[in-house]
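Structure in structure tokens, see below.
Shown here: the complex without one of its protein chains, the others still in place.
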Amino acid sequence: MSNMISFFVTSIFSFVVYLLLTAGSGSVLRLWSSQEIMAGAVLGLITGFAARKFFCSQRQSAPLNPLRWITAVLYVIGPFFIEMAKANVDVAYRVITGRIRPGIVRVKSGMKTDLGTLMLANSITLTPGTLTVGIDEETNDLFVHMINIPEGTEARESLEAREVFSIFNCPAWIRRIAE
Amino acid sequence: MILNVLIWAALLIGLFFNALGVIGILRFPDVYTRLHADTKATTFGSIFTSLAVMLYGVSQFFSTTDGQYAALVFHTIIAVIVLAVTNATGAHAIARAAHKRGHGPNPSVVDRLKETSK
Partner (left out) sequence: MTIWIFSVLVMVALMLLAMIRLFKGPTSADRVVALDAINTLVVAAMIVLGVVFKQIIFIDVAIIYALLSFVGTLYISKYLGGEL
């Protein structure tokens, strides 16, 4: 049963991507030609059959919920983009002055699913002065390379995920999206 | 007219951050710090140059109502999403490989990953 659901979700997702890529080809809604829509539907069904096991497996039902997609879009254009802009100003400052104090610290992730860990790792990589190097497979802890470790932090065993971000509580957002 | 100024601004910001990323690659002392410059600055700069292309597409779409320009905007959005996701994951893979190969961070004040893998 849930196999059927993941098949349909994957099909619809690839159909939408196909429509985005062929927009401007004809006159239906001023954007698509009917041949392109038909070809997209057939290709979407084939892709859905081939990729249903990878795109959303039975263990992870989070991608099926459309509310989470809206939260994800809000997260990317809101807190995430601001954090990323701040990260770039920070990197610009360090490129110009060369003032760095690098090292690798352990960060408790607190995520239960693989998707949550992936999103947290990618968010950490693109935000202020931090870069994910490795994952502790048992505890899901992340090893994060920081370009500028604050004085005194290097003596601590591990950091909370909240402390890596500066303005917003990104881990809470990711938990809302992925778990 | 305002849109033209915005396009110029986005392009120049993008070029500035791309340049900073490349200078950072040349200037920083080890693999990890270079990765910082690479992933953050060039991804952000490319997002801004793409944003300029999107603004151009939107302005042309509203003045000519040609579907081709809508296609330009959609394709650029997909390219930006692909770029952001793949760059972050690729940086993670490079950092992991460098650490497995035994290139520790140098200079560094602390290396928790090395302590646990021993």
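Think of it as A and B in the order they're written, each chain with its own count starting at 1.
The rule is short, and it goes like this: a residue touches a chain if its C-beta (ideal position, glycine included) is under 8 Å from a C-beta of that chain, and two chains touch if they have at least 3 such contacts.
What you see is a predicted model; the values in this text were computed from it and never measured.
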Can you list where subunit B touches the absent chain? 7-8, 11, 14-15, 18-19, 21-23, 25-26, 31, 34-35, 38-39, 42-43, 45-46, 49-50, 52-53, 56, 68, 71-72, 75-76, 78-79, 82-83, 86-87, 89-91, 93-94, 96-98, 100-101, 103
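Convention: only the chains that are shown with their structure count from here on.
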When the centre of a chain is set as the mean of its C-alpha atoms, what distance in Å lies between subunit A and subunit B? 15
So, in the complex, the side of subunit A touching subunit B is made of residues 17, 20-25, 30-31, 84-85, 87-88, 91-92, 94-95, 98, 100-106, 121-122, 125-126, 129, 131-134, 136, 143, 145, 147, 149, 154, 158
Interface residues, subunit B side, partner subunit A - complex: 17, 20, 23-24, 27-30, 32-33, 35-37, 39-41, 43-44, 67-71, 74-75, 77-78, 84-85, 88-89, 91-92, 95-96, 99, 105, 107-114, 116
